[in-house]
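Note that one protein chain is taken out, while the other chains of the complex remain in position.
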Amino acid sequence: MAAINGNQYIDRIDRLKATVWIDGDLVTGKISEHPAFKGVMKSQGKLYDFQLEDRIKQKMTYLSPLTGKPVGMSYLQPKTIDDLVNRRTMIQDWAKLNNGMMGRSPDYMNTVIMAFASSVGLLAGKANCYPEHITNFYEYARENDLSITHTFIDPQVNRAHYHFENAEEPIAAKIVERNAEGIVINGAKVLATQGGITDEILVLSAAGFGGKDQGFSFSIPSNSKGLKFICRDSFVGGESAFDHPLSSRFEEMDTIVVFDHVLVPWDRVFYFDNREISNTFMNSSSFSAFTMHQVVARRIVKTEFILGIVQSIIETINIGAYQHVQEKATEIIVALETMKALLFKAEMEAQVDEWGYMRPDQLTLQIACNLFPKIYPRFTEIIQLLGASGLMTTPTENAFRSGIRKDLDRYLQGASKNAEDRTKLFRLAWDMCMSSFGTRETLYERFFFGDPIRIASQLYSSYDSTPYVKRVESILSSTDRLADD
Amino acid sequence: MAAINGNQYIDRIDRLKATVWIDGDLVTGKISEHPAFKGVMKSQGKLYDFQLEDRIKQKMTYLSPLTGKPVGMSYLQPKTIDDLVNRRTMIQDWAKLNNGMMGRSPDYMNTVIMAFASSVGLLAGKANCYPEHITNFYEYARENDLSITHTFIDPQVNRAHYHFENAEEPIAAKIVERNAEGIVINGAKVLATQGGITDEILVLSAAGFGGKDQGFSFSIPSNSKGLKFICRDSFVGGESAFDHPLSSRFEEMDTIVVFDHVLVPWDRVFYFDNREISNTFMNSSSFSAFTMHQVVARRIVKTEFILGIVQSIIETINIGAYQHVQEKATEIIVALETMKALLFKAEMEAQVDEWGYMRPDQLTLQIACNLFPKIYPRFTEIIQLLGASGLMTTPTENAFRSGIRKDLDRYLQGASKNAEDRTKLFRLAWDMCMSSFGTRETLYERFFFGDPIRIASQLYSSYDSTPYVKRVESILSSTDRLADD
Amino acid sequence: MAAINGNQYIDRIDRLKATVWIDGDLVTGKISEHPAFKGVMKSQGKLYDFQLEDRIKQKMTYLSPLTGKPVGMSYLQPKTIDDLVNRRTMIQDWAKLNNGMMGRSPDYMNTVIMAFASSVGLLAGKANCYPEHITNFYEYARENDLSITHTFIDPQVNRAHYHFENAEEPIAAKIVERNAEGIVINGAKVLATQGGITDEILVLSAAGFGGKDQGFSFSIPSNSKGLKFICRDSFVGGESAFDHPLSSRFEEMDTIVVFDHVLVPWDRVFYFDNREISNTFMNSSSFSAFTMHQVVARRIVKTEFILGIVQSIIETINIGAYQHVQEKATEIIVALETMKALLFKAEMEAQVDEWGYMRPDQLTLQIACNLFPKIYPRFTEIIQLLGASGLMTTPTENAFRSGIRKDLDRYLQGASKNAEDRTKLFRLAWDMCMSSFGTRETLYERFFFGDPIRIASQLYSSYDSTPYVKRVESILSSTDRLADD
Partner (left out) sequence: MAAINGNQYIDRIDRLKATVWIDGDLVTGKISEHPAFKGVMKSQGKLYDFQLEDRIKQKMTYLSPLTGKPVGMSYLQPKTIDDLVNRRTMIQDWAKLNNGMMGRSPDYMNTVIMAFASSVGLLAGKANCYPEHITNFYEYARENDLSITHTFIDPQVNRAHYHFENAEEPIAAKIVERNAEGIVINGAKVLATQGGITDEILVLSAAGFGGKDQGFSFSIPSNSKGLKFICRDSFVGGESAFDHPLSSRFEEMDTIVVFDHVLVPWDRVFYFDNREISNTFMNSSSFSAFTMHQVVARRIVKTEFILGIVQSIIETINIGAYQHVQEKATEIIVALETMKALLFKAEMEAQVDEWGYMRPDQLTLQIACNLFPKIYPRFTEIIQLLGASGLMTTPTENAFRSGIRKDLDRYLQGASKNAEDRTKLFRLAWDMCMSSFGTRETLYERFFFGDPIRIASQLYSSYDSTPYVKRVESILSSTDRLADD
């Protein structure tokens, strides 16, 4: 196998028949035909199709070192800055197909697996660690173009400091048995986005206080026995791309993942019973650097899209001459170009890590990831402030296909668009920032890398201010006095 | 007749058979049974029922000066501060039934009509003005407990300064004929909330540059010939109060109102062909003071509800000890108590106007109405920041009624709530700030009294800073010099 | 004696000869003639003069229950809402003389002492407590119209949680001896504003972790043996009221207070060796309610002054037509009227406490005191944004009295003011928000009642959200389902 097309992706997922519960029902037929999943699976399929298009294939894939066949560019372990740029170009080309609205397009997890494989050196010789399993899994995923999701957060029961679970009734997923075949997991993790519509699920422990039974990492097929995905309700607003231009296509679903005594075979265990490794692997590996690189690249495309929406609204209702409108649009321009500069610098200042891989500058990407969760919500606020009542003056496609159309054509026209196009634009803007889909996007961007307050603390703790403190010391200790010299 | 109950309201609206288009369909059966309207009409019906409950009737109604029968307290023309307090108590008692989520509960328009009737003196002796028609309509509405909506904004085609419509193809509603029976209106207005589920619609011109054909005010039944209400899509998420605790009950709908050569009989014309009056009546009458009084009273109840949600989330996931959580909750407390203080002062400093009615202090209410659109969006942001992933870990009622329940009970429990109650709480929080219903509430509160920038300008223009400028002059002209005296 | 005039105040302070160190020098001559103190002492003197002016004396004083002579209104123990209103009127009348720029005009400490005296019941029968000493001191202060400062914060050495001082080398003031004459205090406190230019200093322990040797309260004359006031450098910019309209008049100075084995005679000890009382007295007494009442009243006058400055700038350079200018001025209007509403409500909802005194509503005042530290810095930012380069185009009085005047008259004129008046206005605006005096005001308002984060936590902890949580419970437990009822 090699890089796949959309149908291959869809068929494979349909055949898996993972245990997916939604709204009290177990999905039984083809999941790709279920209203909650068909849109996003089709959009995901288009990404796979796109990578095989002749005119673009060379940018979207590279030749497998194992087979010489084309495999997805997001699996590439970068060794040069050009590699990084090629990765990012591919990531943004995919993102442009969905305007950055798919936070979990396959390149994200491909990048995660690639980063794991590029950091296996950290596990060498450590207790209960199987770096070779990671390498094998990475190659398997790359050669088969697997789609993957991941989950690592424990259920949000009690977030007080120093809260420990009642051991009698475990909630967070734990190892409850180690036997000849593998380890057995019981408990739950939240939230796996795209849970149930990927080939595999990567499971790992977040850093924390738990015991060794919570120190593990592995990947298993989505249809593993005892594995259940429990969905929130779907935010697909409906099938009409006129009415729901985003949610009909890009609603990725979030799932609670239940492990009901799931057996993980040994060859899929990356490490287990090792709390020290599970507490440090994500930060000391290239995981952060490479995933932030992918995420920032996508977020830039999304911000461009938002700027496009804002400018379209401005032109449609002809408000570009107002100073406060210009200021608001400028806020988005400033944010966009700032994100671009940070990504650019992170790439240009990338350095080869100890394993020989070209790692983008992590600090610079951290800056971007501290910034974005604070500015993204403001984007949606700006759309509301400029769109105003236009965001509620939005009849549906059916209305435009009905006897009332003549009225709509007359009364909903814009300065630069006819009524139908204007309505489509405002519905798009609404779907971006006001539909259940749109607000989930906001929440998603706020918390992508965790609580904003926690990621600020992380940045502060890892940042070296010493040179600047020294400069202060220097002026304080300067003996020059104006009076006496 | 007199104050009505819920069934009377619902029956009357069902019988009207107003022309309401939604999603390309004309509503044909009982509108109270239509999925888009049944919830809000039932909630509205409960308000009417409530006012007739024995234990509360005395607070919710007063005796009609015409018939001695009980009529709705929100129709009361206040002559004392006690009257104002009684009005507000009734308004907040109704609001508590929906936690302030019904921006257009009937007391709002009752208040509008009452304010019009209390300001008819302004029209006396003016050209093309019929103050007695207003008085008559007010009494008719009061005695029959009419439900009403209103509309006054022209379609948002081109919002540039000095944009004038092409006369050939009018868009904004205009008088196109004056004949023996009345005036004839052609064109459209946006947005009538609850359009189609009220007995009447009050139509008036906003202040602006239009000609005399745009200088009018009248009220007509919702089923007037040629009158059409065109809906946006419904934000009712579904019928389950578990899943959609707010939208299933309180989605009020917004409509475009089309006047297809609608005849307004003379006895319903309040004024016409008088641009000066139409440009000044809303501001010079007691309209602003009384509607702001109603709106601020309702918003306080809504803010209390939001504080209740935030505190419930804090307790449920036990995050009350975090300083940043305390700060965020305190933001809401400060806002709530500020709104209360402003309402209190507006009432205590009310003054009798030239027509003998006790008008709450308009400036103080303006302050509240400048403040609220800026802080309400922050409330919803706080809910998102505290609720975090919990807002997406939200299976539906059906899920809780299915075979997966045991898993849910275990993995979704909170520190102080079982899984079901916790999920209901987070779904409520989500419906408040993230569902299509919730974000429409945000937009609604942002723009209730118009563009926030415009209402700031209005406040600035009407505010008298002279005493403080004089105090500055006084210190500037002070001749005392420390050196020589 | 009774209410005094300015000369009496100044003479008394001059005669005290307290130990005041400034810029390495001990103040030796008359302190009222020292450049750092003459302005503020003169301004303070004017307050005393004002209270004796015939036309106003009745508002500024009341008749002593002991002697029947007029004493300062700010000493009044209020028993009715009218008393509260009278107190506030007097406070604001004084504040208008300095536009609220004297944070420590004598009414502040008079209020503190009055509050102590009105809460002595809390000390009755408690170990090491002398409520009668407080009562005596209150009467003594009132009858002699004493000026007072206070200090209660320990030096800011190490602000980590759970930092305890090295016992060997005490820093925070402590009781180091109890003997027949009284208690002996050693150590320091920060910051006493007006330290050294008041008759007395009230010393007390802030709530904290210290031992019983830090559990005390007393008042002693400023010239007590061993008591030293160490000043920061003076922010008096110069003597010219043209150049430094505020700092030349209102710079109050902040001092470190050193207790070098200071003996406090028993009759001045209010309590000692009682950590429980020292940890609770300020909060459980009427201290908070009455001081916040005074502070909020003053801050309103200050905000009015700022609005006056902003509006004067707007008129002077004719920028009132810009929307963003209107918005900025409106921010101040909204803040001002909000503060007024909170003060109004706190008075109107005052309640008689257990000792029979009319205590303004503490919660409402807490709201105002959470709000103001956040908005005051924005005021100064607005002045900078509107004043712009005008704030640097500011020649001095001497320049206007020199040969260059003709140029200044021509080139510095404003739209509505001549060059001299315009320059005076901009110098005033600068002194308000950019001089060392002005920024100290900002810091002072930020931290008046302590760290803003801490006072938010206090508000959160004391606020009762239960009714609103219950309302949430009520909707969550509502069994009404639209489908089946």
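For this structure, a couple of remarks:
Labels A, B and C are assigned to the chains in the order they are written; within every chain, residues are numbered from 1.
Heads up, the rule we're going with is that a contact is a pair of C-beta atoms (placed from the backbone, for glycine too) under 8 Å apart; a residue touches a chain by one contact, two chains touch by 3 or more.
Because the structure is a prediction, the values reported are computed rather than measured.
Within the entire complex, contacts from the absent chain reach the displayed chains A, B, C.
Between the chain not shown and the residues A:L47, A:I201, A:L391 or A:L425, the one that touches is A:L425.
From the set A:R142, A:R159, A:R232 or A:R249, the residue in touch with the chain omitted from the display is A:R249, counting the whole complex.
In the complete assembly, the contact with the undisplayed chain comes from C:S389, out of C:T28, C:N179, C:S389 or C:S477. Residues of chain A in touch with the missing chain: 38-39, 42, 96, 99, 239-241, 245, 248-249, 304-305, 307-309, 311-312, 315, 323, 326-327, 329-330, 333-334, 337-338, 340-342, 344-345, 348-349, 363-364, 367, 370-371, 421, 424-425, 428, 453, 456-457, 459-461, 463, 465, 467-473, 475-476, 478, 480-483. Although one chain is not drawn, its touching partners on chain C can still be listed: residues 21-26, 153, 155-161, 163, 169, 171, 187-188, 190-191, 228, 230-233, 237, 243, 254, 256, 258, 260, 317-319, 321, 324, 377, 381, 384-385, 388-404, 407-408, 410-415, 433-436, 438-440, 442-443, 446-447, 451-453. Residues of chain B in contact with the chain left out of this view: 323-324.
Here, only the chains that are shown with their structure count from here on.
In terms of which chains touch, the assembly is arranged so that all chains touch all other chains. Of all the chains shown, the one with its CA centroid nearest the global CA centroid is B. Averaging Cα atoms per chain gives one point for each, and the point farthest from that of chain C is the centre of A. Chain A and chain B have Cα centroids lying 39 Å from one another.
Note: centroid distance chain B to chain C, computed from Cα atoms, is 42 Å. Shared interface positions of chain B, i.e. residues touching 2 or more other chains, are given as 453.
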